[in-house]
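Presenting chain A:
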Amino acid sequence: MKKLMSIKNLQKYFPVKKNNFFQIGTEYVKANKDISVDIYEGETLGIVGESGCGKSTFGRTIIQLQRQTGGSTLYYGDTIEDFMPDYVQTVYRNLPKISGDYDQDLNTIEKMEEELETLDAAEKEAHFETLRLKKIEFDNTYGNTLRLVGGLVAHDNLKQVSSILLNRYDAASTLAEYKRNLEFEQQKQKMKAAYNQEEIDRLTEELQTAEKNLNEENAKVEELKAPLRGMTKFERFERYLDEGIDLAALTKKETRLLRKDLQIIFQDPYSSLDPRLTVGDIIGEGLLIHKFFKSKRDPGYQAYIVDIMEKCGLKAEFIHRYPHQFSGGQRQRIGIARALAVQPKFIVCDEAVSALDVSIQSQIINLLLDLREKNNLTYLFITHDLGVVRYISDRIGVMYFGHLVELGSAQEIFNNPKHPYTKQLLNAIPTMEEDEDALWDVEEEYDDFEFHYSKDGDHDPDWIEVAEDHFVATTLKDREAYYDKRKESSHEFVTS
Partner candidate 1 sequence: ACGSSGDSGNGSGGEATADDGEPKVLKVANGADPVTFDIQQTNDQATTRIARQIYDTLIVQTNDLELVPGLATEWEEVEDNLYEFKLREDVTFHNGEPFTANDVEFTLRRAVESPTIGHIVDSIDPDSIEVIDDHTIRVGTSDTFGPFLTHLSHPAVGILNEKAVEEAGEDYGVSVVVGTGPFEFDEWVTGTHVTTNRYDDYWGDAPEIDRIEFNTIADPSVRLIELESGSADIAYDIAPSDIPAVEENSELTLMNTPNLGSEYLGLSLHNDTPLREVKVRQAIAHAVDVEAIIDTVYMGVGDQMSGPINELVFGFNDDLEPIEYDVNKAKDLLAEAGYPDGGFSLSLYVGDNSQERIRVSQVVSEALAEVGITVEVQQMEWGAFLDSAAVGEPDMFLLGWTTVTTDADYGLYPLFHSNSFGEAGNRTFYENERVDELLDAGRYSTDQDQRLEDYREVQEIIHEEVPWVFLQTRENVTGLSNRVHGFEHHPTGSYDLSVVTLDAE
Partner candidate 2 sequence: MLLTSKKKINQAEEEMLNVPQGSWAEIWYELKRNRRAMFGLFFILFLTIMAIFADQIAPYGMREQNLSNALQFPNTTHWLGTDDLGRDILSRMIYGTRVSLTVGVSAVAVSLIIGGILGVVAGYYKGWIDTLIMRFCDILLSIPSILLAIAIVASLGSNLQNLIIAIGISSIPVFARIIRSGVISVKEQEYIEASEALGANDIRIIFKHILPNILSPIIVQSSMGIASAILSAVGLGFIGLGLEASIAEWGTMLNAGRGYIRTHYYLTLYPGLLIMLTVLSFNLLGDGLRDAIDPKMRER
């Protein structure tokens, strides 16, 4: 399956208002601490967890509604080649400045890995944590460089590399722009919006020259690479090459361009609709922003909106009504229609159905599933309703105080939960009577691993695969043995 998103060590801290004037340093609400997960095209990834554990934050952060404070979020719905964001240029330009450091740092990490094996159990624990953090730091610092430059960082003359890559960047970004425009025109054509045939023809032509240009530049890059091939260093870094766009590194403007691919359905259908706009205007806003239509008077505009509304189960005559004239369920549909109107590739459904009664819920869930099939959509489905999540999700992630503690197929999670928190969640026993702490600070032991998780959120450091594609955060009893086994099974582990 094709990856749509790859989230690495995502972190979102909210600064808290200073208590007083003289306070030094800032305190944070650590809503998302260190989340890594891949999302595949066409799947529905369910996220469950108790209220306040950071689900909404996670959803908002990966589509960059809120800037993440650490980690990277790679997006594959568009490739770097097609998008050519600014940060690529920055990375290319700064290449000579960081020469060698990644090498050193990587060596340090490797050395630490080696050392790990020589240490005794007590020291190992601390060492392991340092190593983990070091790896995250490494990824934060060099991740994008390695992903974009790859093995070429091993070249002696980084200045030369940098200038050739920059030339390539220019050619590629010109091409990307033509491609984007063309694609957009074609999409409009598909949507029966006003499109411009001449423009399409012109773009197709320009595209060809730009492509040729790029090929020339690519050839130069290949020339550079040729002598390096076979060097261990080159090969080691070449593996880092990655097509994904790091959403966290985009400028505000670039993020806005991607907005039409990454959408969100908000948790609260009441406060997420502007009371001063009609339903038509609410749904049409994205269309106008992304210039699907030039103005509201475009002939196809109204028809397109009506079409979307009907798909979402809203009557056409609602188009001129205001949000307060609708019931909760209807509002939720408006929110869904708004998200779908721009034909996104990925939608965060933040409790999209939780506020609704059961019959409406199932209606909307079916609508979402239906749309997924038709439009090859990918969902991040956030909820604390286990019934719904089981029904809709392919995979489920369990979140606990800003961490992902368990991840697996829906079946695995429900049939074979490993993490004690997941188990509690599934049991869903009302726990009013019990001492709260007793509930959370559970220690549970298995043969190979044990859980030490607590409310403070210092989670178990290992992220292990307990069954095929079923991961859980835990503490390994014998780390070496585990990793050895993994190596045999030829899985890649570069960073945690």
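Observations on the structure shown:
As a working rule, contacts are C-beta pairs under 8 Å (C-beta built on N, C-alpha and C of every residue); 3 or more make two chains touch, one makes a residue touch a chain; residues count from 1.
The candidates were selected such that all candidates are chains of the complex that A comes from, given by their letters.
Worth saying up front: this structure is predicted, and the values here are computed from it rather than measured.
Comparing candidates 1 or 2 against chain A, the one that touches it in this complex is 2. By the touch rule above, chain A contacts candidate 2 in their complex via residues 60, 63, 65, 256-257, 259-260, 263-264, 266-268, 271-277, 285-286, 289-290, 322, 324, 335, 338, 342.
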